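With one protein chain held back, the other chains of the complex are shown just where they sit.
Labels for the chains are A, B and C, by order of writing; each one numbers its residues from 1.
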Amino acid sequence: MSTAVQHAEPGFFRKYCWSTDHKIIAMQYLFTGMAMALIGGYLAYVFRMQLGFPNHNVPGFGIVTPGRYNAVVTMHGTIMIFWVAMPVLIAAFGNYLIPLMIGCDDMAFPRINRLSYQVFLLSAIVLLLSFLVKGGAFGGAWTAYPPLSASGAYNLTPLGATLWLVAVALEFVAFLLGGINFTVTVMNSRAPGMKMFDIPIVIWMIVLATVIFMASAGPLIAGAVMLLFDQTMATGFYDPTRGGDPLLWQHLFWFFGHPEVYVVLLPAMGIVAEILAVFARKKLFGYKSMLFSTWAVGILSFVVWAHHQFVAGIDPRMANVFTVTTLLISIPVAELVFLYIATLYGGSIRLDTPMLWALGFLAEFMIGGVTGIFLGSSGTDIYLHDTYFLIAHFHYTFVPIAIISVFAGITFWFPKMFGRMMNETLGKIHFWGTVIPFNVIFIPLFMTGLAGDQRRIYSYAQFAEQSRPALQHLRTLSTVGLLVMLSFQLVFLFNFFWSLRKGKRAEANPWRSTTLEWTVPSPPPHGNFAVLPTVYRGPYEYGLPGRADDYWPQNVPD
Amino acid sequence: MNMDCRAAPTTTGPRTFLIRPAEKPTTMSATAKPIANTRSATGIPTARLITWWVIASEIVIFGGLLSAYLMHRLGHPEWALSADHTNTWAGAFNTFVLLTSSLAAVLAHKAADALDGPRAAKLLRLTVLGGFVFLMVKAFEWTTDIREGFVLSSGGFWSYYYVLTGLHGLHVLAGMVIMLIIAADAAKNQELQRVECIGLYWHFVDIVWIFLFPLLYIAR
Amino acid sequence: MTTETHVHHPNYVKIWAILVALLIVSVVGSFSSIRVVILVAAFGVAFVKAFLVAKNFMHVTVEKRWVPYLLLVMLAFIVILFAGVAPDVMSHGGLHWSNDAAKQSVETGMKAAPKHE
Partner (left out) sequence: MLERYTTAASTYAHSIDHLFLLILVLVGFWLIVAEAVMFILIFKFRARDGRPTRHVTGEEKELHRWITIPHMLVILCDIAIIIPAIIVWYNIKQAQPPADQTVRVYAQQWAWSFQEPGPDGVLDTADDVRTVGELHVAINTTYHFELMSRDVVHSFAVPAFRLKQDALPGRTITGWFRPNRLGTYDIQCTQMCGIGHALMAGRVIVETRQDHAAWLMQNSNPPVAALPAAPSPLAASPMMAEARR
């Protein structure tokens, strides 16, 4: 049996690129996710310029032809969901927080964890390469409905389509590997004394997200194999002229697609819950009801998928089933939001940057959730489906999830991750500079959507009703909003990289929080805990009468 | 691997396990197991727990593919005509081969429980041999089908037939490779708990074939 | 290194023999001309064999209670998927829609071999 070999301090490659330390792997995911977010943001800039100022030369891109518009829109959607929201929310925060918050030294299977990042990096490279192949990136929408996605004759980007599919399949493999690791670690490697209801809610939500992803990704992996053969081996799985059925892909895709949006929602809700508790100095209101509501959301997310297909040619009678289940799932989500707001009651709320982001998430996500009811009820969906109303709805859910809650998490755990504090005033400037323009982008799009603007259209010149000047002004206003929002991201990038080196040095517990990751030095050493902690109580003991501090860390015995 | 510290057996549920108490983490090299791997809050060792989760996600993958095939099969009675060309005898023999290799796998697990590493390794290699025979019969079937002109793109049934048996065959191949690695360790009485895990995976692949056989070969 | 003490090992060869016997039943069943006998023999035997392998070889029933429940939940999701998709993909017509391409391929397929059955 090889004894634990002591070896010299590892070099740059072994320490940062080939490391099995969960914190390093978390940083790899975080930085890859942020890089892809810049690409996704650039793509959004390109097509918003085309929509805001039709057929003008877009500085930094050139003329946006219909084919390039489709590719840019498809890649914006694909990158933002699969290569920004999932890696940062699940893989980066999951990898970083799970071992630290449940009190163990690393993930249960560190080498599988490292492999999952490597497969993810490969998938990102394959996706970016698909921009360079003949015909350009895949242009058939991120949902890739066959027969458009199945044959090059229809989508005119045959190489791009296959590379897109291979990249998404690799990304699924990466998240299956990572997900299994998260689930096993949280189930088995909890600190002694940490019972089921002592686990911080963000860990619960990240693990439930990975389980929902695993259960829902399976059929789509099978669907992807079939689509790959349709594209390359001339099979007819989705080709109606040869016994296949294009609706089969839509069902397999959305059976994964809707649980997928809850897969990215839950970690975001977890991050926001942690921050609300710390900055309101208050125990989470009804931890158990939050947990059961999360379980309810997870289970129900598997029976709602066809509300994406009300008018897609499914049997009209099925739509009634799915509109009822869709309204049903809005109940546990409403319960979660009410519990979050109730947590603020009786607190002493400090509006530091992380809390601003958390409250910003709640305020914006409520609008997203509420506009979903219009699309979930089948009657109004007939008119609103695939219009800009739908685009505005899911950006009011996705932007709070993938951008606002990620900024909340980064500003909250930055001291722990890098041992330095981020600048508060820059943080506040960046917050207001992101949230206000975000509304300026999407409120006008609600209106253009109501006026009938359909999505994925590079120019409305052909449509008389849609080329009214009033609508074009709204589109231009929305583009201006995006330009302002993108420019404020420079404030964040400066604040992030400047604080890495020159930020005020951070102590172990700068926010005076109770969870285990704040009991180790910042940044935590390899192996995290000098002495593996034992847990004595739940994670949110704030404001206890009769104690000196207003917080009671989980591992303090008395 | 700190072999020295004895862990008190704890009886949790029908199975009794040796669970090591949490202790000070040593500065580990990349290959040593983290403490997280050795803990077992659920009472199931991490190796077997991750195997159950692998099987759970495999159920959903094969489930998705099989339900797509079943829907088309029930919708297209004419597929039964091309299903006639599948060689039921080869399928039946393959089922027999996989059942026998599952027997060898579970006997290997029994040997591993008795801490008899070399015997477990021998039985695991027997299982791999069974898998190899299965793949050979599968190769024979495919060549005869292709020679008769039924290729991947010659109609709905054949597309599903090659994707289903191909995906299943890849899983058999992957299982064989991992089994050889685990057998090499088991022969030196190392990591014996992994023998049971690869056994579980192998039985799952066998169950998938148990459902594939009637669906592809027998159903008229 | 954690190893289990002995879990109860049933007589595996006996179970293997039962499985092979069931296999023979399903193959013999496939020669009968009555369609329902073929299907019952094939799939009934398949379910029984799957249960035997899961119970005896995988020790599912001896495992922690929630492990079989976990696997059944995954199966339940697949059943939900089947129930949600079948009305559109399996049947070739419904309220105000008809899948002409599928009907056509069934027609040409059946016409190709009228002698069948």
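The working rule: a contact is a pair of C-beta atoms (placed from the backbone, for glycine too) under 8 Å apart; a residue touches a chain by one contact, two chains touch by 3 or more.
Predicted model only: the values in this text are computed from it and were never measured.
Undergrad: Among the chains present in the display, which ones are touched by the chain that isn't there?
TA: Contacts of the unshown chain, counting the full complex: A, C.
Undergrad: Which listed residue, A:H76, A:H385, A:K416 or A:R475, touches the chain dropped from view?
TA: Hidden-chain contact among the options goes to A:H385.
Undergrad: Quick one: which of A:A167, A:I212, A:L247 or A:A506 touches the chain that's been left out?
TA: Hidden-chain contact among the options goes to A:L247.
Undergrad: Looking at A:Q28, A:N70, A:T162 or A:T397, which makes contact with the chain not pictured?
TA: A:N70
Undergrad: Given the contact definition stated above, which residue among C:H8, C:R65 or C:H96 touches the chain not shown here?
TA: The one listed residue touching the chain not shown is C:H96.
Undergrad: If the hidden chain were put back, which residues of chain A would touch it?
TA: 66-67, 70, 139-141, 143, 145, 147-148, 153-156, 240-241, 245-247, 280-289, 310-313, 316-317, 319-320, 323-324, 327, 330-331, 334-335, 337-339, 341-342, 344-351, 359, 362-363, 366-367, 370-371, 373-374, 377-380, 382-383, 385-387, 447, 450-452, 454-460, 462-466, 542-545, 550
Undergrad: What residue numbers in chain C mark contact with the hidden partner chain?
TA: Contact residues on chain C toward the absent chain are 95-102, 104.
Everything below uses one rule, namely that only the chains that are shown with their structure count from here on.
Undergrad: Count the C-beta contact pairs for A-C and for A-B, then tell me which is higher.
TA: If we tally the C-beta pairs in contact for A-C and A-B, the bigger total goes to A-B.
Undergrad: So, what's the distance in Å between the C-alpha centres of chain C and chain B?
TA: Between these chains, centre-to-centre, one finds 17 Å.
Undergrad: Whole-Å distance, chain A centre to chain B centre, using C-alpha means?
TA: Chain A and chain B have C-alpha centres separated by 33 Å.
Undergrad: Which residues belonging to chain C are in contact with no fewer than two other chains?
TA: 74, 77-78, 81, 85, 89, 102, 105 - these are the residues of chain C that touch more than one other chain.
Undergrad: Which residues of chain A are in contact with two or more other chains?
TA: 215-216, 219, 242-243, 245, 248, 252
Undergrad: Which stretch or stretches of chain B touch chain A in the complex?
TA: Those in contact with chain A are residues 1-3, 22-32, 34-37, 39-42, 44-46, 49-50, 53-54, 56-65, 67-68, 71-72, 76, 152-153, 155-156, 159-160, 163, 167, 190.
Undergrad: Name, in rising order, each residue of chain B that touches chain C in their complex.
TA: By the definition above, chain B touches chain C via 1, 3, 7, 9, 13-20, 38, 40, 42-45, 52, 55-57, 59-60, 63-64, 67-68, 70-72, 74-81, 88, 92, 95-96, 99-100, 102-103, 105-107, 110, 113-115, 156, 190-193, 196, 199-200, 203-204, 206-207, 210-211, 213-214, 217-220.
Undergrad: Sort out for me which residues of chain C touch chain B in the complex.
TA: For chain C paired with chain B, touching residues are 1-7, 9, 12-13, 16, 19-20, 23, 26-27, 29-30, 35, 38-39, 41-43, 45-46, 49-50, 53-54, 56-58, 62-65, 67, 70-71, 74-75, 77-78, 81-82, 85-86, 89-92, 102, 105-106, 108-110, 112-113, 116.
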